[in-house]
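Written out below as structure tokens is the structure these notes cover.
Here the complex is missing one protein chain, while the rest keep their positions.
So that you can tell them apart, the chains are marked A and B in the order they are listed, and the count of residues begins at 1 in each.
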Amino acid sequence: MFRYLVRRLLWAGVLFLAVTFVTYVIFFLVPANPARLAAGQNATPEHIADVEEFLGLDRPFYVQYYRFLKRLVTEGSLGHSFLNRRSVNEEIYQAAPVTGSLVFGAMLLVLSISIPIGILSALRPRSLLDRAAMVYVLVGISLPSFWIALVLSYFIGYRLGWTPIAGYCEVLSVPEASTCGGFVDWAYHMILPWLTLAIVVAGTYVRFIRAEVMETMTQDYVRTARAKGAPARRVMRAHILRNAMLPIVTIIGLDIGILLGGAIFIEQVFGLPGLGTTAINAIGQFDLPVLQGVVIFGAVAIIVFTLIVDLLYAWIDPRIRLT
Amino acid sequence: MRTQFTTDDGIVGAVDGVSFSVESGQVLGIVGESGSGKSVTCLTIMGLNDPRATTSSGEVLFRGEDLLKASPRRLREIRGNEIAMIFQDPMTSLNPVHKIGTQLEEALTLHENATKKQARARALEMLTAVGIPRPERRIDDYPHQFSGGMRQRVMIAMSLINSPDLVIADEPTTALDVTTQAQILALIKRLQEDFGSAVIMITHDLGVVAETADEVVVMYGAKIAEQGPVDAIFSQPRHPYTWGLMGSLPRLDVAVERLEQIPGQPPSLLRPPSGCRFHPRCRYAMAKCISEVPRLEQLEYDPRHSEACHLDESTKAREAAALLTTFSEAAS
Partner (left out) sequence: MTRRIWASVAMTAIGASLLAAALFAGPAAGGPEASAQRVGGSLTVTSRSDFDYVDPSLAYFSHSWNMMAATNLGLMYYPHAEGAAGQRLTPMASQGMPRVSNNGRTYTFRIKQGFRFSNGAPVTAANFARAFARGLAPAAQSPASSFLDDVASYRAVNARTFRVVLERPAGDFLSRMSMQFFTAVPTNTPITAEGIKAPVISAGPYHIREWNEGRSALMVRNPHWRNNREPFRSLGFRNYLNEVRWIVGADPATQRLQCERGEADICSFPPAQAKELADQYGVNRSRFFRKQQTGNWYLAMNTQRPLFGNANARKAVAHAIDRRFMVAQHGFLAGQRTDQFLPLSMPGFKQANIYSLKGPNYDRARQLAQGNTGDGKAVFYTFNVSQGPPIAQSVQFNLQRIGIDVEIRQFDRVVQHEKSATRGEPFDLTLEGWLMDYPDPSNFINVLLDGRRIQAENNVNVSYFNNAAINRQMDRAQRLTGQARLNAYGNLDINIIRNHTPVAPYISSAARILTSAKVGGFRYTSLQGTLWTQVFARS
């Protein structure tokens, strides 16, 4: 187990380097000079040179990359924004919980929708419920997330006024500047974003659970359980679901890892100041350190969640041995 | 008994007019190819077919109670308790994520109120009975940590834990190697004697039948081709299919150049052949075989022995004798 962890962590390090390196390279291939942007249009060449030196942009790209790594490893710092010189760590710490609340809340919703529907569809294939579920799945997978977001915010938020249209509220330490705060406000504002993300994601899960359950139902050990005289509920719980749900742990973990990188469209439409919004703003402003920060966070999230999922899976499925 | 499956392609007659009986303490062997209906027969007895796609008719009398008409609750009471089943593939018949101890205890606690300690003690007993070495350590292992033979022993333990009156073993040794096969068969035989249960042994292997069964039913194409006491079947086989089965037996004591095959394929049960289902593969087929379904009839000289074939008795006797001579000739 220990060796396994060490190996995984080493791998994670390699991946991390690869991701950051590629981000750096891409950024440098773009023909725009962040120093120029930061200095302003009125600036003289001397002034721009000053800014370049200030931002460390006057060195060749591999030197910059090395400095970046060094700072990251020795200080744990992701640098400062080119735009407003804020600490990137700060920006990430601020934005990550917003995206986190979106993703985790939505995943709970996804699971509570898709598990029952998936199971029922599997138990009654070709029934009305099953067919309706499959139509929903197709629709959910096909519709773009921003369209769903806009439609929901328009009809439910604007026309019906059942929920707020947009915005994010802090749960704890609510700042005076915000127009809302506390747990209830937070949840109220998150309803539409959760719903949107859930609609987008749940389709895949319904299909997956349905397929898994259907397949598990045909397994020999299910027949054995019935042959032992187990009632249907027990068969379902201890034998079918206990086995069918295992792979879902994997995809949930992966999805969470991926989504934590920032559900961009949803954050934009609902004005959530999460990692997606941060990334978009950074891209538009050629703010490399912030963008790099978000990318790194996303990569780390995926790496961490993949690892968690693997460990979890090994724990719940006795057939898996970590080597 | 008749069992039909409704499929997308049509109705499959999996079991078409099959009748037999088993006495307490007796072993009944059901022989046949894949798809002959032997497994389905037993699944029907237990009521384990998919209720939405299956229709069964006839009677399944267990101690006078018709199981086909029993309530689901009653069936659940019986399964694993009064009638137990051992399945073919021990690799997949055990739930991979539960310890075998848990699964054994489940078999017990489904039918009896036992404390955990009691259940565990009983499980250990059964494991010892089926010959699992160091059962107190192995009881907490998972199925994938056992070999095929061991797993089958566990399955047997699971089926016998409630001392059932009837055990149905569906090809219990097919997935095992020959040496293990012998061990398992011996085990079943011994336990059957110890516990006094009746056994229905399903197999495609005549050798297994010869060793363990008291009575034999030969099934072909969802119907019974021949049935009777084991020595009668083996000494006086009266159906071309049975002859084919016997002829294709490999024998250690005889040098045979090629195993005889029964030419052709098992029949489709969706659209079975007209008349005698075996006629497309039978070298003795006559016009009558194509048009008329042969009825299962008792032999004149032995009422315990029945067969369903249009051939006349003298031909059958001659062919059977010829077959058995081939054996002894080859032996000498």
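Going forward, a contact is a pair of C-beta atoms (placed from the backbone, for glycine too) under 8 Å apart; a residue touches a chain by one contact, two chains touch by 3 or more.
Just so we're clear, the structure is a prediction, and the values are computed from it rather than from any experiment.
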Contact set (omitted chain vs shown chains) is A
Listed residues A:12, A:69, A:83 or A:320, member touching the removed chain
A:83
Which one, A:186, A:205 or A:270, makes contact with the chain that was left out?
A:270
Residue of A:20, A:99 or A:153 touching the missing chain in the full complex:
A:153
At which residues does chain A meet the chain that is not included here?
30-33, 36-45, 47-48, 50-51, 54, 80, 83-86, 90-91, 94-95, 150, 153-154, 157-158, 161, 164-168, 175-179, 268-273, 278, 281, 284-286
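One rule holds in what follows: only the chains that are shown with their structure count from here on.
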Quick one: report the Å distance separating chain A from chain B, using the average Cα coordinate of each chain.
54
Mind listing the chain A positions that touch chain B in their complex?
219-221, 223-231, 234, 238-239, 242-243, 246, 316-319
Which of the residues in chain B end up touching chain A in this complex?
46, 48, 75-81, 84-85, 87, 89, 92-98, 106-107, 110-111, 142, 144, 155, 158
